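First the structure, then my questions, so here it is.
A single protein chain has been removed from this complex, and every other one stays in its place.
Every chain is named by a letter (A and B) in the order it is written, and numbering of its residues begins at 1.
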Amino acid sequence: MTMTLILEQTFNGLQAGVTLFLVAAGLTLILGIMDFVFLAHGAQVMIGAYAAAAITGATGNFYLGLLLAIPVTFASGYLLEFLIIRHLYQRDHMEQVLATFGLILFFNEVIRIGFGPAALYSDLPPSLSGFVEILPDTPYPAYRLAVILAGLVLALAIHLFVSRTRVGAMVRAGANNPMMTAALGINIKILFRLIFATGACFAGVAGMLLGPLTSVQPGMGEPLLILSLVVIIIGGIGSVRGAFIAAIIVGLVDTLGRVFLPALLRLVIDQAAADGAGPALASMLVYILMALVLIFRPTGLFPAKGS
Amino acid sequence: MLGYLVDLMRLSRDGIRDNRLLWLLIAGFALFPIFTHFADLPFWNDVAMRIMLLGMAAMGLNLVLGYGGMVSFGHAAFIGIGAYCVGISQFYGITNGWAHLLFSLVACGAAGLVIGYLALRTSGIYFIMITLAFAQMLFFLFVSLETYGGDDGMSIDRAAFGVVDLYDPLRLYFLTWICLALVGLALMFIVRSRFGVTLRAIKSNESRVEAMGLVPLRFKITGYVISAVICGLAGALFASWQEYVSPDIMHWTRSGELMIIIILGGLATLAGPLLGAIVFLLLEEMLPWLLGVVAPAYAENWMILFGPILIMVVMFGRGGLVGLLDRWWAADKAGRSVR
Partner (left out) sequence: MKKSFSSAVAAMAMMVAPALADNVKIGYMTTLSGGAGIIGKQMQNAVNLALEHQGGKLGGMDAEVVFVDDQRKPDVAKQLANRLLKSDKVDIVAGVIWSNLLMAIHKPVTRADKLLISSNAGPSPIAGENCHQNFFSLSWQNDQTPEAMGKHMQDAGVKSVYLIAPNYQAGKDMLAGFKRHYKGTIAAEVYTKLGQSDFQAELSALRAVAPETTMIFQPGGMGINFVKQWKQAGMDQVSKLYQVFSVDGVSLPALKDSALGILGTQTWSPDLDNPMNKRFVADYKAKHGGYPSFYAAQAYDTIMAIDYAIAKAGSKDTAKMRAALAAGGIPTTRGALKMNSNHFPIQNIYLREAVKDADGVVTTKVISTVFTDHADSYASACKF
């Protein structure tokens, strides 16, 4: 267990974290500002991944695929809000759960009918298929490095937007006190629609970035959804900053835990037991982390609503 | 004691209608096997079994979710514990059905107490997530227990309940029916009792209840334990019916299914969970068949219809199916009174 291995794994954790952040950012805003339980957020990831993979497949250019898939995802979020979501804001959380669960089923089947049940072929763009030596003797896939950079840039952009612009101020106000914000004359309907579409867009970008790494298939967003729910709980609902920090923490804990926990356990208990308990514990690690945070800070690390 | 009885007499008008629907449905289940016998459709008894079991678990969850306002995303874990208690007892050679039942109920009560106590320190979405976390941990635990089959699960032999031999599927059906009726009866009393009313008051305004001098946490935990025990009962019967138990039974998607069923049927109603289970499972059976007839090439994509149906129930029906029925009832009555 060398220093270089630990550093390399840290990069992996970072990459997992920024991808999680892209998904969690939209979700925390939707939940925090619109008080809407949007379970179908994972479907947005899937839509983004399919849009990018399809366009890349048709044009042969990965960057074109990314560029064109972004407005497609934005539009899908916009339309969804306009057609269905906005009618459900006043409803009970439970009814929102039911409706968005139905949306998940619907989207998965539409994709399955449209693209078939098999995984779609998508691969790295040739320009990013190489390696970068982040440390001596440690070639790291260039694409993953690019994902980390893209994620950080986007995170910075969101932060600046939310903290330095007027619209950003409206978003923050909406997160803190939606009713007051509406009372101040801000067109809350359009604001909500734009927030929703933007959140969908971020999730879609996460899907687009993950597509070449993992498989593009129906239901690919659901595991990310659960994890991002954990992230926004830890980070605090409505807070983009909280989502970022929590996402990085969760990404690191999950990655480092998976790899080092079995070895650590072997120091304390015997080999056979460690091999059995290690992976099981590693899967539970993120949930244990969440439970701990909730015990000490019941509203998360950086809650948006006035403490 | 007298006070409780007096409380019970004071049933509201809605309460009577809600009760009627519940007992109508339960009676229906009792008569159903007669119908299947004459229509020579014995397979449908199995569907009815699954509905009863799912409905029973949903009724348990509804006590805390609908009436108590505690959204527990981990109740499938209790079904799993109940089921595994039967499996594990069998594994160690205990074949007495009553012992299985006792084991299940006690284990679920204990688990409900522990999880409830830890989780009920939080509320809202945090409570949802922490119950999910506990359920996930239990799921992974059972997956890793190789002695009990891991995720391949364990085969179970149906138990002997003293003189009642459960190998006859009809006997198991009626045993389940009796349990369902008992659960329905119990919930009917609980919901109208002083305890139940307090629980509902806590859902509506917890600080007010506290201001009255009561300790909300005690009521919430009690409600949670009761619901856990009911789910455990469903789990134990389920294991007997399926003759098999595996961690799938406590996957988080099962908890989601329970919630969907309750919301579909109608939160905070007695008949809602059962009605929701009936509609949900019937849709699962009928939609693939329907698509197979109308558009055979897309038969396996039946969920494309299921999703929008759920969305429409939410968009156009407040209070789930029971709410819809209520409004239809009321409109019908209003129409009649005008004449």
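As a convention for this text, a residue touches a chain if its C-beta (ideal position, glycine included) is under 8 Å from a C-beta of that chain, and two chains touch if they have at least 3 such contacts.
Bear in mind the structure is a predicted one, so any value in this text is a computation, not a measurement.
Enquirer: Among the chains present, which touch the one that was left out?
Expert: Output: missing chain touches A, B.
Enquirer: Pick from B:Asp152, B:Asp168 or B:Glu210: which residue touches the chain that isn't shown?
Expert: Of all options in B:Asp152, B:Asp168 or B:Glu210, contact with the hidden chain holds for B:Asp152.
Enquirer: Could you list which residues of chain A touch the chain missing from the display?
Expert: Residues of chain A in contact with the hidden chain: 1-2, 4-5, 8-9, 12-13, 15-16, 112, 116-121, 123-124, 129, 131, 138-139, 141, 143-144, 210, 213-215, 217-220, 223, 255-256, 258-259, 262, 275, 278-280, 282-283.
Enquirer: Which chain B residues touch the hidden chain?
Expert: 41-44, 46-47, 50, 143-144, 146, 149-153, 155, 238, 242-244, 246, 248-249, 288, 299-303
Everything that follows uses one rule, which is that only the chains that are shown with their structure count from here on.
Enquirer: Would you kindly tell me how far, in whole Å, the mean C-alpha position of chain B lies from that of chain A?
Expert: Roughly 33 Å, centre to centre.
Enquirer: Which bits of chain B are touching chain A when the two form their complex?
Expert: 65, 71, 121-122, 125-126, 129-130, 132-134, 136-137, 140-141, 143-144, 146, 252, 256, 259-260, 262-264, 267, 298, 301, 303-304, 306-311, 313-315, 318
Enquirer: Chain B touches which residues of chain A in the complex?
Expert: 31, 37, 84, 87-88, 91-99, 101-110, 112-113, 226, 229-230, 233, 237, 276-277, 279-280, 283-284, 287-288, 290-291, 294-295, 298-299
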